[in-house]
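Structure provided below as structure tokens; questions to follow.
Missing here is one protein chain; the remaining ones are kept as they sit in the complex.
Up next, chain A:
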Amino acid sequence: MSRLIFDLILRATWETAQMVLASGLVAVIGGLPLALVVVATRRDGLLPCPPVARLLGLVIDMLRAIPFIILLVILIPVTRMIVGTSLGTTAAIVPLSLAAIPYFARIAEVSLREVDPALVDAVRTMGGTRWMIVRHVLIPEALPGLVAGLTVTLITLTGASAMAGAVGAGGLGDVAIRYGYQRFNTEIMTLVVLVLIVFVALIQSIGNAISHHLRHT
């Protein structure tokens, strides 16, 4: 392997990692509160207000229905407003994040709903407020599931980030398409796929380990 190819793949790996981790972080910051509001406003929630739960559910589904490659293009003006440019790795983080927020929100919602309502009752009997229930029961009890959900989100983002090459974001997917596919360079194609496999396997096993550790069994 030439030094050139090595550098190319190393840089692409770093770009993919940047995109995936940054948008994954935004997905948690945006998606977890969203999921909490949806769970809390459901009929059996802490602050029942079913219309709000339904409206947010609709918004989440709409965002998830848009194909990522379309979202990437629609969002160009927004991206330019936020980052100053619509090209490059940093610019790709905006559409990736917007796709990841509703994705993670749905997964987080399932984990939060699985928390035993009896535990919520138990903390209510102690005189706990709604905020204490969220802080001491819902989030900590759902944490193993939330971590597993984040793992899935990060891996999905890895796949989506390949498309971000369309806005010149770079990354492993971009290298695979431009060098491997369009120039028929089998060596680079194989290398990129191998690196992606390791990348995904690494995320999965770290996620599994953290989730398992948090289960305290």
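The rule is short, and it goes like this: contacts are C-beta pairs under 8 Å (C-beta built on N, C-alpha and C of every residue); 3 or more make two chains touch, one makes a residue touch a chain; residues count from 1.
The definition used in the following text is that contacts and distances are computed from a predicted model.
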>> Leaving aside the chains you can see, what is the UniProt protein name of the one that's missing? Options: "Succinate dehydrogenase flavoprotein subunit", "Cell division ATP-binding protein FtsE", "Circularly permuted type 2 ATP-grasp protein" or "Acetolactate synthase small subunit".
In response: "Cell division ATP-binding protein FtsE"
> Hey, which of A:Leu119, A:Met189 or A:Ile210 is the one touching the hidden chain?
Replying inline: A:Leu119
>> So one chain is hidden, and I want to know which residue out of A:Val137, A:Ala176 or A:Leu196 touches that hidden chain in the complete assembly.
In response: A:Val137
> List the chain A residues touching the unshown chain?
Replying inline: 116, 118-119, 121-129, 132, 136-137, 140-141, 143, 214-217
